[in-house]
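These notes are about the structure you will find just below.
Shown here: the complex without one of its protein chains, the others still in place.
Order of writing sets the labels: A and B. Residues in every chain begin at 1.
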Amino acid sequence: MSGNLSFNDVTKKFGTTIALDSFSVHVNEGELVTLLGPSGCGKSTALRVAAGFEAPDIGDVRLGTNSVLGLPANKRGLGIVFQNYSLFPHLTVLENLEFGMRVRRVSKLRRSARVAELLDLVRLVGLAERFPHQLSGGQQQRVALARALAVEPQALLLDEPLSALDATVRLEVREEIRRIQRDSGIATLFVTHDQEEAMAISDQVCVMNSGKVEQVGAPKTIYRFPSTPFVARFVGRVNDLEVEILKPGVARLVGHAQEFTVPATSGIRGVARVLLRPEDVRIASQDDTGTLKGIVKTLHFGGATTAAEISVLGTDHVVRMSDSTRAINCEVGDNIEFVFDTERCLVTAATH
Amino acid sequence: MKPGRLAWWLVIWVVGLFYLIPMLSMTRFAFQRIPVIKLSFNNVFSKWTIEPLLTTFSDSGFRSSAMLSIWLAIATAVLTLLLLVPTMTIAHLRSPRMRRVIEISAVLPFVVPAIALVVGFAGAFRDTIPQLIRSPFGMVPLYVITALPFTHRTLENGLASLDLRTLIDASRSLGASWIRTVLFVIVPNMRASIATASFLALTVVLGEFTIASLLLKNTLPLYLAYAQGQNPQGSFAVGLVLVVLSAGFVTAANRFGKRVVS
Partner (left out) sequence: MVEAVTGQYRASFIYSLELSAVSAAIGLFIGSLVAIAIVRLENVRVLRSLVVGYSSVAANMGGIPLAFAFLSAFGMQGLATRLLREINIDLIGWGFRITDFWGIVLVYLYFQIPLMTLILVPAIDGLRRTWHEVAQSLGATANQYWRFVALPILTPALLGGFLLLIANAFAAYATAFALSSGGSRLVPVQIRFFLQGETITGKTNLGYAMAAWMVLLTLVLVIGFQTLVRRSERWRQ
């Protein structure tokens, strides 16, 4: 029933704007791959190209081994869920779910059975006779999902399905989507601009920027080993520090004397930037050498973790540090000593 | 061009032609000094003149009726806005049911013939407030009602596209009174629809014949009708100018507001 979905070198322009630039991504059967990026990065365009609402200028989209580009949108066998206004307002939930089947002239008996199955799947039994406007946002999206699955599509395309929902509902529906996707084993392409969402449910995350792929990998990989400055900045929080590279592997904050080690990056000399995650900054212990000194400016209490903003003594630099609340046992205004764990930081040229 | 699009363009062109032909004939009649019978391919482009227009403009009867109509149009537009904007704002905020009621009543004027309106109006106020019937401005309420279907829809579209709740909450929280809020927050955001609604009121007043004729008031449409006898070319010339101007105004207002009338 499922196939795998792949984009090969897809390029799409709208007038002079390049929406997709040699875009390639592969979604395996059973996988949930998220296209993550800011508005205008091309993620929705990619989804629309797969669905058949836009045609690429160059490149191919395949389902299994067959290209779908020759097929019109209504023959591709892909399920879609949109951000909102997905459901047909003049039909009941039941009629909405049946729609795809009625189009294929499935018998009434089989339709009823399948609808019952679907309502059970999304846990909305008993709401069959309601109209969309009588349902909550979360319920509507679940019906939309069920409707897309009703005709057993080969792959599922979700275009920011959670963006219009309230925060708490978003979490619920997100888990539902993941559960259903896992159970049915269907290849799924998920589009969002919310990186927390992407991290939480994906098997693979594809970070996009200006139509290009910045990095593809498992959520953990993307987070801990960002390969470009864009990914480092877009996913999670990051300290963007202005530094001076004295020699390969050694750097210091601009205007500050203390040197610290960084990954040796060829070709970068002089003024540069270091991207360091807050959790890679920690309060110095007795044995640490090469510590920096600063004053705690603010504390952000987040329950299990706390983030502190530290003003580095003698400079304008502000460093953000994040750790378990237990480890951060200082107050605003305290003088502290801290170190950088620079194993996983990213060194990049000054203009980035 | 894709065949699908071609079909739709055809529709536009055919209907456009239908709209244009009578207007063109009228233009020719108004501005060319050749009776139709004597027209041939030779003299199609000769004897065109705007003299009929000028003659009409110089007639004092024209000027007085035009002034009256313009004042009536302004009064109608103002009354319409005063009536509708606050009411519709409240309806949008508080009660969807009220909205629906207003929507439905806004369509009624279409359906109630102008005659019935006048008969009812005259009958009701003839004995109580005769001044209302004597003064031409007594027609303003009737005009407001007649224009209601168009003006209401326009304002409705403008209002619906605003995030009303947020605007009002923001304004009130900054200390503004209700009147200030409506005048300085809501109205500026509805500029396009208010402009279009006013122009629509104008077109209605300028085209309205029945009410004025039954109440025997000398408005512009009436003047044009009676002038038909002496100066047919002139009166139709003016009529054409009115049509072009009105359509132009509404189109322009629509362009600047994007989808305000419909």
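Note that a residue touches a chain if its C-beta (ideal position, glycine included) is under 8 Å from a C-beta of that chain, and two chains touch if they have at least 3 such contacts.
For clarity, every value in this text was computed on a predicted model and none was experimentally measured.
Visitor: Quick one: say which of A:89, A:126 or A:303 touches the chain that got left out.
Guide: Residue touching the absent chain, from the options given: A:89.
Visitor: Tell me which of A:35, A:51 or A:187 is the one touching the absent chain.
Guide: Result: among the candidates, A:51 touches the missing chain.
Visitor: Using the touch definition up top, pick the residue from A:18, A:69 or A:151 that touches the left-out chain.
Guide: A:151
Visitor: Across the whole complex, list the residues on chain B that are touched by the chain not included here.
Guide: 4-5, 8-9, 11-12, 15, 18-19, 21-26, 28-29, 36-37, 39, 41, 100, 103-104, 107-108, 110-116, 119, 150, 153, 157, 200, 203-204, 207, 209-210, 213, 221, 224-225, 228, 236, 239, 243, 246-252, 254-255, 259, 261-262
Visitor: Extract the touching residues of chain A with respect to the undisplayed chain.
Guide: Within chain A, the residues touching the omitted chain are 51-53, 72-80, 82, 84-86, 88-90, 99-100, 102-104, 131-133, 147-148, 150-151.
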